[in-house]
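Once you've had a glance at the structure underneath, I'll fire off some questions.
What follows is part of the complex, with its chains left where they were.
Going in written order, the chains are labelled A, B and C, and every chain counts its residues from 1.
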Amino acid sequence: MFSLTVRDHMMIAHSFNGEIFGPAQKLHGATYVVDVAFEREQLDPDNLVVDIGLASSALKDVLAEFNMQNLDEIEAFEGRNTTTEFMAGVVFGRMAGAIRDGRLGESGKEISSLKVTLSESHIAWASYHAAI
Amino acid sequence: MFSLTVRDHMMIAHSFNGEIFGPAQKLHGATYVVDVAFEREQLDPDNLVVDIGLASSALKDVLAEFNMQNLDEIEAFEGRNTTTEFMAGVVFGRMAGAIRDGRLGESGKEISSLKVTLSESHIAWASYHAAI
Amino acid sequence: MFSLTVRDHMMIAHSFNGEIFGPAQKLHGATYVVDVAFEREQLDPDNLVVDIGLASSALKDVLAEFNMQNLDEIEAFEGRNTTTEFMAGVVFGRMAGAIRDGRLGESGKEISSLKVTLSESHIAWASYHAAI
């Protein structure tokens, strides 16, 4: 399996519901350093997994929906805890959609799986890894 | 697959038996930066892989058995070479036990696999990755 | 000059005032990975810059004032932009106070300067470095 990974980041505010979250029930925030790994069995005729320019700009577009936002105010997340692992799944879904919509080019449609990792600090990170 | 990873470290002394180890046959030491990735198919109702507070404290407890020790003097390791890859397996076993014992909470029992990585320097690290 | 640096982090929400901040005028957040370097000309009789245990717990105490908070609601910051560079200065002030108060031990009083660095992402960080 070949993979290509690109990195970007977003800076968000949010709060959590549930006693298990302790002090994180209050409004706080996070920088998420976001790595998206694109995976496919064979390279395309240019020897690429995906056009790195298209991949980077698709990721920037996806993160723009959340960057500099209070996630508590995003309607789609109402009643959901926007944990690091949940947001990894959300970014996965948005990137998979970008691929299906052809925003990573015709060749990008050969991508078979994605791994999205969000690092919230130097000592904790979360991923979602699945076929698309 | 979702995963959540937490990082901690331990500082140990040890020596190895066997000519293949060359100068590492003498008593020396290492800092192991330890990453434990908890993996499961679905998030729990709080949108968590595992309670990060419980995960971090369980890891600290596991490492306390070895941190600031000479591994050559630990009875369970008698006659064994405590290589980085072997110690990754040992930490895996201790963390899997903590999960079975419920120390990561009821929800933690849904964790299906673990990947434990020990970094011994900026140019070498070892992992053990398996179902639990 | 000898130095010893310890690392911890805090996760905060905040917003900025002023057109120069663009989208960061809205409520958002950040993880700050915080490095505090303690500096002195000579080591103490134990060959230490400072007791690393005391240094780490003093830093954790200082960060507890801000961690998991919305900085916009902290009275002392009213009317101030809590930029990364400003917060580096704030942590510097708190750590210098901890040293003066003897919370880093008698030997800690020989520390002559501090450098505090807050990393807000993989591509941006800020410092405050001064004598105490």
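To be clear about the criterion, a residue touches a chain if its C-beta (ideal position, glycine included) is under 8 Å from a C-beta of that chain, and two chains touch if they have at least 3 such contacts.
Everything numeric in this text was worked out from a predicted model, so none of it was measured.
**Student:** Which total copy number does the whole complex reach if 3 copies are given here?
**Tutor:** Taking the entire complex into account, the copy number is 6.
Going forward, only the chains that are shown with their structure count from here on.
**Student:** Enter the minimum step count from chain B to chain C; a value of 1 means the two chains touch.
**Tutor:** 2
**Student:** Max contacts between which two chains?
**Tutor:** Greatest count of contact pairs is found between chains A-C.
**Student:** So, what's the distance in Å between the C-alpha centres of chain C and chain B?
**Tutor:** Here chain B and chain C have centroids separated by 31 Å.
**Student:** Just give me the whole-number Å value for how far the CA centre of chain A lies from that of chain B.
**Tutor:** 27
**Student:** Return the residues of chain C touching two or more other chains; collapse runs of consecutive numbers into ranges.
**Tutor:** none
**Student:** Would you pull the chain B residues touching chain A in the complex into a rising list?
**Tutor:** So the residues of chain B touching chain A come out as 1-8, 37, 43, 46-49, 51-53, 56.
**Student:** Considering the complex alone, what residue numbers of chain A touch chain C?
**Tutor:** Residues 7, 9, 11-14, 23-24, 26-31, 33, 67-70, 120-123.
**Student:** Inside the complex, what are the residues of chain A that reach chain B?
**Tutor:** Touching chain B from chain A are residues 16, 18, 20-22, 80-86, 88-89, 122-130.
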